[in-house]
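Missing here: one protein chain of the complex. Every other protein chain is in place.
In this document, chain identifiers A, B and C correspond to the written order of the chains, with residue numbering beginning at 1 in each.
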Amino acid sequence: MTQTPGPVGMSREQMSARAALDIADGSYVNLGIGIPEMIAQFIPEGIEVILHTENGLLGMGPSPADGDGDPELINAGKRQVTALPGASYFHHADSFAMIRGGHLDLCVLGALEVAANGDLANWSTGGDSIPAVGGAMDLVSGVKAVYVMTSHCTRDGIPKLVETCSYPLTGVGVVNRIYTDLAVVEVGPDGFEVVDLTEGVTFDEVAALTASPIQDARSARVER
Amino acid sequence: MTQTPGPVGMSREQMSARAALDIADGSYVNLGIGIPEMIAQFIPEGIEVILHTENGLLGMGPSPADGDGDPELINAGKRQVTALPGASYFHHADSFAMIRGGHLDLCVLGALEVAANGDLANWSTGGDSIPAVGGAMDLVSGVKAVYVMTSHCTRDGIPKLVETCSYPLTGVGVVNRIYTDLAVVEVGPDGFEVVDLTEGVTFDEVAALTASPIQDARSARVER
Amino acid sequence: MIDKRVADPEAAVGGVVEGATVMIGGFGEAGSPIELIHALIDHGASGLTVVNNNTGSGEVGLAALIRAGRVAKMICSYPRSANSTVFPELYRSGRIELELVPQGTLAERIRAGGAGIPGFYTPTAVGTELVEGHEVREFDGRDHVLEHALTADLALIKARRADWHGNLVYNRTARNFSPLMAMAATTTVVQVAEVVATGGIDPEVVITPGIFVDRVVHVASPAHESDLVARGVTYP
Partner (left out) sequence: MIDKRVADPEAAVGGVVEGATVMIGGFGEAGSPIELIHALIDHGASGLTVVNNNTGSGEVGLAALIRAGRVAKMICSYPRSANSTVFPELYRSGRIELELVPQGTLAERIRAGGAGIPGFYTPTAVGTELVEGHEVREFDGRDHVLEHALTADLALIKARRADWHGNLVYNRTARNFSPLMAMAATTTVVQVAEVVATGGIDPEVVITPGIFVDRVVHVASPAHESDLVARGVTYP
């Protein structure tokens, strides 16, 4: 594959900080394993967000100081975490009752592909990899709002925002919004809509790197 | 209606004591509201039986001493009780998971009628009474063994052990054994079988007061 | 900062609308949120569908709500009471509807509503008149009936202690249906005898996590229904 030179997008930290800006005070949120976890570090001062981890903890805090961890206090990515004041532990059926029952306000997940109708593929690249799904299908079917955080294209420059997913689906029509290194994209009734652009990136550049029609909907949005 | 003079049966206390003899050590048991509750007082020394009450307590103890009660520590009959060492509280879904999931060894319930195939009617006399079922249908469908404790006949001398129930059913083919004032009756594959008689009562007397064929199966039973 | 406390029961029940479905915690008087029910009576909403195991006692709490004519339909397992004629009289005269549900099925339907499970199969009540018309399906050679989830607009419950996040612990058998109803209602209101700062409840012993709770109101000395009934109190 050839590397296509493209616009310079945000770093993972910048993407996380950008996504963190849109999380409402008092929200109950599940952050997916990997880059979405990073959002927790960028919640603005004065905003209280309660983090849920599907392995049985509400009120998840940051990683413990070295040597202070408990191998039985971990997050869904199996990394050691802490519990904040107001936390609670519960078993898996209760944890997924929160998810499936629509009690969580938001989850942010990674993606292999997102389609213009909101289909998400993020659990399997097919082929002979070992299939593993975890809680992703539960999250996308149950949480009130599903955001995706992902690079706009693969390392090989292939667009991840597509007309139809080619990888096995995680959920059908489930994604509400996508935070990429280049733009913030809503999944609207007519497909992708850019609602915010990374500084220095143009709408046309984003459109060129999106494998489905995309609208410029920035006018509908208050400038920040 | 006319009162038929009949054999002299056991008192409620005697019936309770008789039923208590057959409860295995270490059993988890639900005793129905009313007379079956009385069984708890007659569990023989050295036998530990854990009582379940469907409103959320395992390890139920006797009524509290006067003035020691808590109106929020009650049994299914809404009477104040106590909690023994080793007790646990839980919500209704967990309580009925114990029942429906087959975790209780035994329940003992009252009856309006029991049919020869094990059908039980104990929740409604039909007509214009206010219908109320409580947990009876859950208990008979889920508990491993369902015993009934009842007078052999109504106050008017009408047999309660019948060919087919005339009252609305609580459960179909659910009763395993019946403790009456006159006899202990198993519900076998071919219908009722007397396995024990109250002292001074004859098999023929019991058969005459049973509105369905009944076998004498006492020989199959070890004398006590 | 998350703080779900509201000033009083009146504020706690604000916003309930005509014809709403209201789940009310409690088994008999254990766990019955009397002060919240009385606030609901004062509020005035009618045409309610109420989910509770029973129909109240005397002329306070749930029985008073029914007596005030606010309840169009009860969903419960045991509408009889040794000391209340409120429900029976309305029922016999056809002025209140009853959906009678076996107690365990009622609990499981509420849990299902809170857990995003729209329907499930149960062996309970198969072959009885309570499940006439229900779909019957065989699993492992045994008949089961299909039951549907129950949800509500509002849940009124009572707990022993809450923190500002709405984490709850209960008192003994007053727990009963309340943790399930908290999950199944759009808005869950809890009255508690004690409010502690967030962090004041051990995360290992929380029974209802705050995510299921919307409003917390402090009722320091809740009435006991049996006391009120014994003293002949009626509400309002």
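A few points about this structure:
The rule we apply is simple: contacts are C-beta pairs under 8 Å (C-beta built on N, C-alpha and C of every residue); 3 or more make two chains touch, one makes a residue touch a chain.
The model shown is predicted, which means the values in this text are computed figures rather than measured ones.
Only one of B:81, B:98, B:133 or B:165 touches the chain withheld from this view, namely B:98.
Here the missing chain is touched by one residue of C:45, C:117 or C:195, and it is C:117.
Only one residue in the set C:86, C:155 or C:169 touches the chain that does not appear here, and it is C:169.
Within subunit B, the residues in touch with the undisplayed chain are 26, 28, 48, 50, 52, 57-59, 83, 85-90, 93-94, 96-104, 142.
Against the chain not displayed here, subunit C makes contact via residues 108, 112, 115-123, 137, 139-140, 144, 148, 169-170, 172, 203-205. Interface residues of subunit A facing the missing partner chain: 53-57, 70-74, 78, 83, 89-93, 95-96, 99-100, 128, 130-138, 141-142, 168-172.
In this text, only the chains that are shown with their structure count from here on.
With respect to subunit A, maximal separation of chain centres occurs for B (centres as means of Cα atoms).
Chain centres here are Cα averages; for subunit A and subunit C they lie 36 Å apart. One finds 30 Å separating the Cα centroids of subunit B and subunit C. Between the CA-based centres of subunit A and subunit B the separation comes to 56 Å, rounded to the whole angstrom.
Residue positions of subunit A with contacts to 2 or more other chains are absent. Taken residue by residue, subunit C touches two or more other chains at 111, whereas all remaining positions touch fewer.
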